[in-house]
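Heads up, one of the protein chains got dropped from this complex, but the rest are sitting where they should.
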Amino acid sequence: MLSQKEIIQLFKDTREDSEKICSFLETEDYVVQPIENVSPPKWHLGHTTWFFEEFVLKKYAGSHELFDEHTAYVFNSYYESVGEKVIRTNRGNLSRPTVAWIYKFRKYVTEEMMKLLENNKLSKEALGVIEIGCHHEKQHQELLYTDIKYILGNNPLLPKYNDEFKENIIQDFEQEWIDISEGIYEIGHKSEDFCYDNEKGVHKKYLCDFSISNKLVTNAEFIEFIEAGGYKDVLLWHAEAWDWINEHKISSPSYWHKIDNDWHQYTLNGLIKLDLQAPVTHISYFEAFAFAQWKGMRLPNEEEWETAQEKFAWGSRWEWTESAYSPYPNYEKPEGALGEYNGKFMVNQKVLRGGSVATSKNHTRHTYRNFFHPQLRWQFTGFRLVK
Amino acid sequence: MLSQKEIIQLFKDTREDSEKICSFLETEDYVVQPIENVSPPKWHLGHTTWFFEEFVLKKYAGSHELFDEHTAYVFNSYYESVGEKVIRTNRGNLSRPTVAWIYKFRKYVTEEMMKLLENNKLSKEALGVIEIGCHHEKQHQELLYTDIKYILGNNPLLPKYNDEFKENIIQDFEQEWIDISEGIYEIGHKSEDFCYDNEKGVHKKYLCDFSISNKLVTNAEFIEFIEAGGYKDVLLWHAEAWDWINEHKISSPSYWHKIDNDWHQYTLNGLIKLDLQAPVTHISYFEAFAFAQWKGMRLPNEEEWETAQEKFAWGSRWEWTESAYSPYPNYEKPEGALGEYNGKFMVNQKVLRGGSVATSKNHTRHTYRNFFHPQLRWQFTGFRLVK
Amino acid sequence: MLSQKEIIQLFKDTREDSEKICSFLETEDYVVQPIENVSPPKWHLGHTTWFFEEFVLKKYAGSHELFDEHTAYVFNSYYESVGEKVIRTNRGNLSRPTVAWIYKFRKYVTEEMMKLLENNKLSKEALGVIEIGCHHEKQHQELLYTDIKYILGNNPLLPKYNDEFKENIIQDFEQEWIDISEGIYEIGHKSEDFCYDNEKGVHKKYLCDFSISNKLVTNAEFIEFIEAGGYKDVLLWHAEAWDWINEHKISSPSYWHKIDNDWHQYTLNGLIKLDLQAPVTHISYFEAFAFAQWKGMRLPNEEEWETAQEKFAWGSRWEWTESAYSPYPNYEKPEGALGEYNGKFMVNQKVLRGGSVATSKNHTRHTYRNFFHPQLRWQFTGFRLVK
Partner (left out) sequence: MLSQKEIIQLFKDTREDSEKICSFLETEDYVVQPIENVSPPKWHLGHTTWFFEEFVLKKYAGSHELFDEHTAYVFNSYYESVGEKVIRTNRGNLSRPTVAWIYKFRKYVTEEMMKLLENNKLSKEALGVIEIGCHHEKQHQELLYTDIKYILGNNPLLPKYNDEFKENIIQDFEQEWIDISEGIYEIGHKSEDFCYDNEKGVHKKYLCDFSISNKLVTNAEFIEFIEAGGYKDVLLWHAEAWDWINEHKISSPSYWHKIDNDWHQYTLNGLIKLDLQAPVTHISYFEAFAFAQWKGMRLPNEEEWETAQEKFAWGSRWEWTESAYSPYPNYEKPEGALGEYNGKFMVNQKVLRGGSVATSKNHTRHTYRNFFHPQLRWQFTGFRLVK
């Protein structure tokens, strides 16, 4: 449990980080939404701010004056409970409120939050909600990176974001197999530190013997799969996956471009030659599974990953697992609006473990359960094999 | 492992059963395909026959003469491997081959099979394929019932199928909770008897304490849920479920009709007043889950169901579980075309356990894993609660 | 105006013709609806019968007893006014009522109509409605041919309909240009004979000089267009047409198959080698227009066609014109349900003139205005050029 002083630091850092991420953008980049999964950066900035005004200031800041009662509601993502204020147009169709308005909104809410935090001794409950708000904003920071990448990387001009962001981490060590023995293991979040509801409920899991790779699958290995005709061999794919790759004409990871017979990759630094030793990224679960089939291996399930993770490096790619996203035994859905958050997505999604180059610092942990539909590729996803 | 004599009996019974099921149909009923999941009865009859000609007679019957080499391929469901013979039109658009043709095809293949079985001592391998073929046809017998129900029950004239088929089994016993203690349990098919590949690989599973109902949820209970506004309370539903019920305007189980304020149900015997004590059926996983949420309980996972099943009656409804359909540890995909069968569906589906009034006799067993997408309702589905 | 005796003959012939057309079908062929525009043959047979019971017998036959008051409504195509009895499933999903039922329904209604016609002196109004009913059934006879062709010609087995029906009429005369001089011409139906509302309202039209071909464009000419890259030259196509041929991958007329480098054509007699001298058929307006552009010519408008038609042979292909389907000046929509018939389609459709090999005898005339959406191809369409 963080102290109020620690929360203050966490809050300040988090708010600054979001703005730092966006400091490389043009105003226009904040506005567009090329696909449904990608939100406009201005929406992320507004929504994370709305969260603090709605769930903290309104409740704990006594006489808080709303920044703009007629506008902020457009940043409510909990549409279902909004009722009469349903927004029909998509987020990417909203030119107003403007980016300048949103920065004013952020400034106002950040200052009001700082006043609240610095001038009052807050209850454990209030601090808990603020901590959640910070973690919520950190999640959106990761989405800011991946959504910005989608926006720029699908623009025909392929503009770069900046020169600093490093996507490709080299794994300069030998591939080895880590053996884990059959037996009962404990799964789930144990400490007092922050975690999400879906990680809670420590429980026992019986695992069989397995061996897991210490390395993520690399671009070089994935090119072998492509060149061996992996995308054309129906026996490697789930039935839904086969329909998907054919309908969308998928034949390589996302952001790959073949130019004069050489594979290139759009990165946040612009278009570069594909780094063969870097872990493959922007692939779907479907592709990870097909690759594993081709190798005669499989993906780990999430409990295997959690059990073995101490013994390998992770954090540059969200790693697909074989596990469907389901409640842990004794899962308890939190009360109220915040409770809607995780449970309602527990169908038709796969769990990813680890974290990525886009994950905010101190945001992930070895029990963290990320989840996406099996065909999604806009995150910095990757995978490792089990045999 | 069945003897050749037992296989002969199984084969004869199975072939007869399919034709008995269809004996109540008009020729026109064999042809239509009102939704993608529902195949025309004539297709089921042809496809199960094609299976024996393709995988048994061609391989084990030496000089077998094909019934019609230019036509039978339309009953191949393994489209992916067919290549040049891809059928573009949907099954329900094919008026030819005719029903009469198909019955001739069935007669010819059944007779050729009987000659093979009665005049030769077949290898274990050959007998194994014939046994699979019989189980395959039994699966299609269940689909015949549910597809016929869909075809007739969605016809505005609501014609009956026959007067004999009993859909509604009464559970004339008290509701009780069966307690199972925490510990390690063995899961999977153990005996030498026939089972599918997806049931194999006996493995240990650690279960927490749980209590499971001895009774399926009834129509009366489900009406309570409806009347309490269950279909209108967003907090009870998965996000995808909420979109689904709204898009399709779902507000009751399938085949229910409210007439003059009374609930009626289309059954294979025609439209009747809803039997309140019968187990609810033709509901999706989404609806079962929402009901459980409303009750403050949950659905069992498949290992809980398998462990507890000895202590309750089952078999009238396929029972939705919370488990996503995934491979068991050490799952091994069979070689060749038959191997495609189960593994390629192991994503985005939920496991159902038990069996239903439409299941062929001796077809299901306590380790049987059925699976459907979470929104499907045309099967005789139901559910029981866990707390 | 036909006498009652003539009406009796017309009625008898018309009813018999429909059944003769269907006499070559298997029961299954009556049931399917592979695309929305194609109705199941049993629906045509039922609907044309329902028309006589609904609009004649109910109104003019005094004590007429309905054949089946609970069933016949499914043959009502005037869904909009039916209200509570809306049919949700598509026609091709309805296995009931059966074909046998429909033939009984036809027999009953035909006999009741004959009693009415033979035992009473009918009013001009009643005779008028019966005459419309006969023309209505003749229209459906043409659809029977084209829908049967679609059903059989899109079945992978390509079954033939019969050996007698002649699709391809040879134009064994030289191509010539017929010149028509600028001036005022009268357009529209003049005689007392039967015609539809949309042909009425004789009016003057000023035409410029034009020359129209005495011959329909042939398959040989259309192959030249294909081989010259006509389907790939964007400048020849309307914007909507270009999208359409690309989306549907259209590169030849419907029913053409290239086998071992030779063009073949599915006809009602089965698959045959393409008859090069026959008029091209099963093409859309879009394709006719693109061909004309390629030739540096154009299609006639409907008034040009009507004015020139005395000077050339026509009747084997419905001929696309450049004219959009609109009301003639002083068009008057008939009162009541029959009035809905033509006017409500007067947007987004093109007029076709002439008639085809599938048109019932005595059904078309030089003022007849047929109309279809510009992309439709399942009718026996064709075209001639103007310069």
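Annotations
We just call them A, B and C in the order they show up, numbering each chain from 1.
Basically, a contact is a pair of C-beta atoms (placed from the backbone, for glycine too) under 8 Å apart; a residue touches a chain by one contact, two chains touch by 3 or more.
This is a predicted model, so every value here is computed, not measured.
Seen in the complete assembly, the chain not on display touches A, C. Between the chain not shown and the residues C:160, C:238, C:295 or C:365, the one that touches is C:238. Among the residues A:109, A:151, A:180 or A:299, only A:151 touches the chain that is left out of the figure. Even with one chain removed from view, subunit C keeps its contact list with that chain: residues 80-81, 184, 203-206, 208, 234-235, 237-242, 285-286, 289, 298, 301, 322-324, 326-327, 329-330, 340, 344-348, 350, 374. Residues of subunit A that touch the chain left out of view are 26-34, 42, 70-71, 74, 85, 87-90, 92-99, 151-152, 154-157, 159.
Simple rule for what comes next: only the chains that are shown with their structure count from here on.
If you sketch which chains touch which, the chains link end to end in a single open path, with no loop closing it. A simple rule picks the central chain: find each chain's mean C-alpha point, then take the one closest to the mean of all protein C-alpha atoms, which gives B. Here the CA centre of subunit A is 37 Å from the CA centre of subunit B.
Subunit B and subunit C have Cα centroids lying 45 Å from one another. Shared interface positions of subunit B, defined as residues touching 2 or more other chains, are absent.
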